[in-house]
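One protein chain is absent from this view; the other protein chains keep their places.
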Amino acid sequence: MNAAPREFRSEELLADVIARLIGDVRHVAVGNASPIPATAALLARERGHGRPYVSLLQSRKHNFFTDGARELFDCAGQGRIDVFFLSGGQIDGQGNVNLVSTGDYAHPKVRFPGSFGSAYLYYVVPKVILFRVEHSRRTLVPQVDFISAPGTSSPEVYRPGGPIALVTNRCLFSFAAGRFTLASVHPGHTVAEVIEHTGFEFERPETVPETPAPSPKTLKLLRETVAPQLAEVYPQFAAQVFGISVPSPERGRVRVGVAWRY
Amino acid sequence: MNAAPREFRSEELLADVIARLIGDVRHVAVGNASPIPATAALLARERGHGRPYVSLLQSRKHNFFTDGARELFDCAGQGRIDVFFLSGGQIDGQGNVNLVSTGDYAHPKVRFPGSFGSAYLYYVVPKVILFRVEHSRRTLVPQVDFISAPGTSSPEVYRPGGPIALVTNRCLFSFAAGRFTLASVHPGHTVAEVIEHTGFEFERPETVPETPAPSPKTLKLLRETVAPQLAEVYPQFAAQVFGISVPSPERGRVRVGVAWRY
Amino acid sequence: MSAPLQSLDDALTLITDGCLLVVPREVSGVPMAATRALIRRGVKRLHLVALPTSSLQADLLIGAGCVETLETSAVSLGEFGPAPRFTAAITSGAIKMKDATCPALHAALQAAEKGVPFMPLRGLIGSDVLAYRDDWKVIDSPFGNSDPIVLLPAIRPDVALIHAPMADRFGNIWIGRQRELATMAHAAVRAVATVEKIHDGNLLDDPVLAAGTLPGFYVESIAVAERGAWPLGLPDHYGVDAEHLAEYARMAATAEGFAEYLERYVYERRAA
Partner (left out) sequence: MSAPLQSLDDALTLITDGCLLVVPREVSGVPMAATRALIRRGVKRLHLVALPTSSLQADLLIGAGCVETLETSAVSLGEFGPAPRFTAAITSGAIKMKDATCPALHAALQAAEKGVPFMPLRGLIGSDVLAYRDDWKVIDSPFGNSDPIVLLPAIRPDVALIHAPMADRFGNIWIGRQRELATMAHAAVRAVATVEKIHDGNLLDDPVLAAGTLPGFYVESIAVAERGAWPLGLPDHYGVDAEHLAEYARMAATAEGFAEYLERYVYERRAA
């Protein structure tokens, strides 16, 4: 339709990619310090005219839980959470995620915060979307040093959930049958670059499509409708990316993905 | 001290007996439709100057639970309930209680309401006081037809709790090592009468003492201090026994032990 | 999520013949108006779980022939005597009874709430409650003394049916201290509620009200039923109608009297 280059930020592209991955589901939950997945979930809700239900766990407004900190996990165990997001200090080609440490567990070289709910949610949430902005051989490795949660399980293990995709700053991988497949490369990036910076092996079709840029309609939705909602939870992010500033007495500054800097 | 006959009602005697059994503990819980145990618990609290803590499960005022209907059982499982009361359509000489049915379970002759929490609380509450006003060969049997909860358990079974006594309209039995022992006979009743009306065998000392009548101090406490508190939960009982009438918009009439009439 | 507010009959359409239905104990806010509506509609073959006990509600449903299986710890009219239709149905073998004990039902619902296949429970060993439940298992605990412990399979009801003081137009329901109502809704596939009234605004917006609120996310349909627990009570709102319960106990003592009760108080909707 429109071959002219459009102006958009990489955060907007990533949110658009993730919103498509979310698809038509009932309930998306977004953990802490995840402004881009939160943007994507709110975008999906706008497109779906109120569906899916979006829980931003860091928010008071977009968070219906009243049974304490366990309710998210109980809710997931009941099968009521369709989509969740996970990241990792390391992610490997089998979909294993490592949120604990590198090197020997008893004498780690680098310690990450810890596994959070991954060792449970990765198993029970049908669509887990892996999200790691930094796409490098340091983060995307052949084999994680510690399996916080495995990408797949043997058939006797109860596992209605698992990874469906991995989104980075360079590309989108889909995940099936225990392997990643390069699904699309983001505008401005190349397949060769993806191969160079990926520590694990992955499938790829002969021709790898380019990730579609966000449409003008999507950009308008993001900037005019989603951004103001986001500002309650991620004021700094909303200001940086969308130029939206809403004073929030309850929230401090948000730095994207900083927990994973090492 | 005082050899002159004193005027008291049998409910006052039973409450006094039970209050002594309660002893020095932290927390007494009283189930539904149990006005005499409730009277005893409130009497024990008056004597202990606020200790034990008394939970009347039928009350809003004397009931601190805020975690729903399960909190009583969780609380007992935590070891926070020291005394509880159970009754039974049948009670046998091994301390087994039957709250389910007589005859064959599949084709019962008489059906009682059901086991309630007995199959749990009898095991975990340290002092369970059995209370059955009707002392007859129909209620106190050699062997219950259905064991809602057993009087004792084999050593490998986790069982910090169990029965310590059985109080009836005729006497007080203590319970230890899987058997009842006649501890005292209430004024106006005899050992011969107890033997005649008890369906199970029990130990008894050569001389069986008479259950002490409530002291004037106890009667004063019961009538002036306990009865008004009781009226919130058991208005009919408080009116009948103590002549106290407090209008209560939330409560209907209470008929003592009527659930066990058959 | 838009408000699932409906008429009473429409709200109850989820409760179909053969449904595994969980209802609360007699003092937690029993949906009696909804129960009468279900009887009028003629629901059949319910697997009724009363958490953990019941009084008039189970007795009415049993007497009206709506129940195939009953799973609970006790049915009784309390101060008003035995539950006559329950007692008659058990002695005649008209319904299948799964006798339980209160904390076992709480634990089995919590298992479904937590998405686990079972929950352990102390007690029970050596009782006939356990002996007659072939769906309950005993294992040696792999911790501590390897002592035996009972495992109870999760109960995941098709529908949880509750009554509460109020709901808002977003489907949120204020349940207060009756937190077993939240567990029921979490454990069930779907929750259906009647409420005394509609609260203006969003219950989750006020932190004090939110603390006692079941989020609308779990709630499929809501109908307003004023005094919807009558003749039972609603905690902190109204007490039991003692005269009516005494009348019920008298009438339901015989099958004929019970039929007359249904005619007068259920089918003719006089009191609904």
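The chains carry the letters A, B and C, assigned in the order they are written, with residues numbered from 1 in each.
Here, a residue touches a chain if its C-beta (ideal position, glycine included) is under 8 Å from a C-beta of that chain, and two chains touch if they have at least 3 such contacts.
Here the structure is a predicted model, which means the values were calculated and not measured.
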item: Which displayed chains the hidden chain touches across the whole complex; value: A, B, C
item: Contact partner of the left-out chain, one of C:I62, C:L105 or C:M119; value: C:M119
item: Full-complex contact with the absent chain, from B:H27, B:R111 or B:K127; value: B:H27
item: Residue of C:V75, C:I162 or C:A210 in touch with the missing chain, whole complex considered; value: C:A210
item: Contact footprint on chain A, counting only the chain that is left out; value: 32-33, 58, 60, 65-70, 73-74, 77, 99-101, 105-124, 146-150, 153-154, 156-158, 248-255, 258-259, 261-262
item: Footprint left on chain C by the chain that the document does not show; value: 107, 114-122, 137, 139, 141-144, 149, 151, 153, 175-177, 207-212, 235-236
item: On chain B, residues whose C-beta touches the chain left out of the figure; value: 27, 50, 53, 64-67, 73-80, 124
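Definition applied: only the chains that are shown with their structure count from here on.
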item: Whole-Å separation of chain centres (CA-atom averages), chain A against chain B; value: 60
item: Mean-CA-position distance for chain C and chain B (Å); value: 28
item: Residue numbers of chain B (touch at least two other chains); value: none
item: Junction residues of chain C - those touching two or more other chains; value: 182
